[in-house]
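Here the complex is missing a single protein chain, while all its other protein chains stay put.
Chain IDs A and B follow the sequence of writing; residue 1 opens each chain.
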Amino acid sequence: MTTQIERIDVTPRMSKIVRHENIVYLCGQTAKGAAAGDVVHQTHEVLSRVDTLLAKAGSDRSRILTAMIFLRNIRDFAAMNEVWESWVPAGAAPARTTVQAHLASEELLVEVTITATIS
Amino acid sequence: MTTQIERIDVTPRMSKIVRHENIVYLCGQTAKGAAAGDVVHQTHEVLSRVDTLLAKAGSDRSRILTAMIFLRNIRDFAAMNEVWESWVPAGAAPARTTVQAHLASEELLVEVTITATIS
Partner (left out) sequence: MTTQIERIDVTPRMSKIVRHENIVYLCGQTAKGAAAGDVVHQTHEVLSRVDTLLAKAGSDRSRILTAMIFLRNIRDFAAMNEVWESWVPAGAAPARTTVQAHLASEELLVEVTITATIS
C-alpha cells in the first residue's frame, strides 16, 4: 500500500525534513558558514536548528528516537557532550552513536542526524 | 506482535534488501572492483544499483526517505552532488547526511545507504 511522504524545505539535493507516517527524518545538521566557531558554539547552533526543524515537523526534542553524531575531532567529545546533555530533556535521551569524521567543509566541527516521532 | 521481515539477496554477511512493513532498507552501495573509476563514474554506478534494488523491493527513487553518503575524499563533494542532483526526481529529495570516511577497499570513493518506502 502506497503511503504518503511529506517533504519540507526541499532542494534538488535534499529535504531538510521528511515525514512518513509518524516518523520524522532530518537531514544532517551543521553550523553555518566560515565563522562557525568552536565546537561548543557549533553544537549549540546545531541543536537550535534541530529544535526549529522538529517544531516545523510537529515534533520536539523529547520525541527523538535516534541521533547520529559526527565530530570533526573526536577530542571534542567531552565539550560536545556537555552541550548535548544540557539540551536533552531528562529521561528522553535518544539512542545515540558518535564517531569522528571530516564534514563537508573544513570549519565544520559537528554534524547531527536525527530521527524522531511526531508529538 | 511479531511482524514479518523479508530479506532479499541474502548472504551470511548481509542482505542487500530488508523489507519490514512498508519500509525498505538497503545495504551500503558501492561501485564494483578495482576498476571502479573516478567519483563521477562511481556515483553513477552506485545510484544505478540503488535503482535496481529499489525496483526489486517494490520501491523507486521517488520514495527514498533517507540517504547516508560516505565519501572517501570530501573534496569530491561537488562532483558527487552533481550526479546525485541529476538523479533525484524533482521535489523528491530525501533527508541526507554526507561525511568523509575510508571505505572497505582503497579504490572505493563513495558509498550510499538508503531507506525508502514501497511504491
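As a working rule, a residue touches a chain if its C-beta (ideal position, glycine included) is under 8 Å from a C-beta of that chain, and two chains touch if they have at least 3 such contacts.
Just so it is clear, the model here is predicted, and its values are computed rather than measured.
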Option from B:54, B:68 or B:88 whose C-beta touches the chain left out
B:68
Contacting the left-out chain in the complete assembly, out of A:3, A:48 or A:66
A:66
The missing chain sits against subunit A at residues 22, 63, 65-68, 74, 77, 81, 84-85, 88, 90-101, 117-119
If you put the missing chain back, which residues of subunit B would it touch?
1-3, 5, 7, 10-18, 20, 25-28, 68, 70, 101-104, 111, 113
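Note that only the chains that are shown with their structure count from here on.
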Given that subunit A is a copy of subunit B, what angle of rotation, in degrees and a multiple of 5, matches their CA positions?
120
